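Take a look at this one; I'll ask things after.
Let's look at chain A:
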Amino acid sequence: MDTYTEKIRSIAGSLLKEGKVDRVIGYKKGSIPMATNPFAARTVEQARELVFNSTCVMNLANYITDSSETIAVAAKGCDSRNIVTHIVENKIKRDQVYIIGVPCSGMVDKRRIIEEFGSDLTEFSENGDEISVKSLDKEEVLKKQDYLRDCCTTCIKPNPVVYDELAGELVPEPEVKNRFASVEKIEAMDPDEKYQYFTDLTADCIRCYACRNACPICYCPTCFVDESGPQWVGKGQNETDIQTFHFLRAFHCAGRCTDCGACEEACPMGIKVREFTKKLNKDTSELFGWDAGLDQTKRPPLDTYSPEDPDDFIK
Partner candidate 1 sequence: MGNLIEHIGIERERIHFSWISSAEATKFVDVVKDITEKVRALGPNEKFKKIYN
Partner candidate 2 sequence: MGNNVTGSVAVIGGGISGMLSALDLANSGYYVYLVEKGPAIGGVMAQLDKTFPTNDCAM
């Protein structure tokens, strides 16, 4: 994916030079291996700092909301779907955003690499389908395919769904056998097992709200967990309050979540936050034939009122 870097730089450079956009949002190399940070280039010079590789996990759709500027953004499949959601939800206008589409072959699961190599990596590089990782005590060349983030293995749209220009050839649409296998596993449990599963899952939560902050669709000026009048949910480390936060956040994402994985990536405690949202993705997909971020003209199914609603749940 390194090849994209040059293309992104040249597109960004000419956009800024011609004054077509006020800034270009992309990634910049971080200070340690495997780190790439979101970066807004405002000048042609800064545009040369832009990079793109398999560690560009942050969802850039986060950085384009509530702005009056014209913004270009390097968007992977998931980012582009979130941009669509933003357009639908009035966070940005379509003509205000210039989308540099980046066909994506998946992002590397940094957490796993660190687990296997220790946190003091000295070098990380990639070459086509292979990644090479060096730490103080070992060095290995790995197949990238084996080290993808979980959400990338079930991704159905790695290509941008909307773009003004492409930074590379579209990648073939993957065949995902069953993107909801993890959900089905839980669905098969009995109620007590399920409850235990989620209790264990959220046990480590420290309520830092990193998942919420990393999520592009969590943009409310005041989140319900921060409100005090009315106080929807307790603010302490109470088990029920923690679960309430996770359940309600997931419900707010119903029909809007693109399964970009930003929440899980952000969690410092390694909680599989997507276990909540994934269920709702499955339900909206099955009940309404809906996957978030594919259509700029339609609102998510839970956002609309229609007299023709099937209402099957009402008895």
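Here, a contact is a pair of C-beta atoms (placed from the backbone, for glycine too) under 8 Å apart; a residue touches a chain by one contact, two chains touch by 3 or more; residues count from 1.
If you want to know what made the cut, all candidates are chains of the complex that A comes from, given by their letters.
All figures in this text were calculated on a predicted structure; none of them were measured in a lab.
Undergrad: Of the numbered candidates 1 or 2, which one touches chain A within this complex?
TA: That would be candidate 1, which touches chain A.
Undergrad: So in the complex, the part of chain A that touches candidate 1 is made up of which residues?
TA: 183, 186-187, 189, 191-198, 234, 238, 240-241, 243, 247, 250-251, 279-280, 283, 311, 313-315
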